[in-house]
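Note that this complex is displayed minus one protein chain, with the remaining chains in position.
== chain A ==
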Amino acid sequence: MLEVCGLSVTRHHRTLLNNINVCFRPGELWVILGENGAGKSTLLSAISGLTPYDGEVRFHQRGLDRWADKALAQQRAFMQQQHALPFGFSLPELVAMGRTPHDETADHRWQQALHYLEALQLLNLTDRHTDNLSGGELQRVHFARCLTQVNGLSDDCQGRLLLLDEPTSALDLHHQHRVLNHTRTFVDKGNTAVVILHDLNLASCYADHIMLLKQGELLAMGSTAEVLTQNTLMDAYHTPMHISQHPTLNRPIIFSEPQEYPYAKNGTE
């Protein structure tokens, strides 16, 4: 359980996040939505304990700053937006790095890495190096690394936290669903995931709860049906929207309308 109370982040006299209060419980998949620069990544890296913040963030009733680095790394994984790696690694090597916070033998790490490579359909690429992968393939490898870090091979892990910053931005449709399916399975075991997405329909299909941020403030928070409404989304994205119902899932589906240029110019994008 991750409790966030009065979280604010200020950098260079600019408020990036203002007074965020939320509680992420086990068994919940949260999606954070919002325009560029709304503070999504700032929120995620603050609750991961990697960047300084004001206010209080408690993970399992203990303040984040009171966790030892290694103990925290055994419980939560953070997949960040990726940049190029300066050195090439083999895929099992890179994924096995996710297990370094756990005291395990190299062989055991390797087995778990192969398991998750298989789960993400990357096993046929194991003879390649990371510098020979496409952006989407590399993104799946990093996702596999983070999932390995908090999940491992045991099925009894609970209360773990998976933070994903745009994990599907470079993926094709099939792998977008595959990655979010794995996240769903992980959450259903009694863990928590907080995911930043830009695809509203993907968010609608997978989220239990949605947080909508705008200029560092919480604009809306609640279930998909509560947050994904026409007025809220138009307020957040300055784009004409229509909301419909998914033909098979009981979830909202969002259609955006192409805009005239002057409209876009007045908006943020």
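Simple rule for what comes next: a contact is a pair of C-beta atoms (placed from the backbone, for glycine too) under 8 Å apart; a residue touches a chain by one contact, two chains touch by 3 or more; residues count from 1.
Keep in mind that, in the parts below, contacts and distances are computed from a predicted model.
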| item | value |
| --- | --- |
| Name of the absent chain as recorded in UniProt (options "Iron ABC transporter permease", "Formate dehydrogenase", "Hydrogenase maturation protein, carbamoyl dehydratase HypE" or "Quinol oxidase subunit 2") | "Iron ABC transporter permease" |
| Selected from A:Gly6, A:Gly27, A:Gly88 or A:Gly135 as touching the chain missing from the view | A:Gly88 |
| Selected from A:Leu114, A:Cys157 or A:Ile243 as touching the chain missing from the view | A:Leu114 |
| Residue touching the undisplayed chain, where the options are A:Gly39, A:Gly98, A:Gly159 or A:Pro252 | A:Gly98 |
| Touching residues (missing chain, whole complex) on chain A | 45, 48, 50, 69-74, 76-78, 80, 83, 85-90, 92-94, 97-98, 100-101, 106-107, 110-111, 114-115, 118, 123, 126, 129, 131-132, 149 |
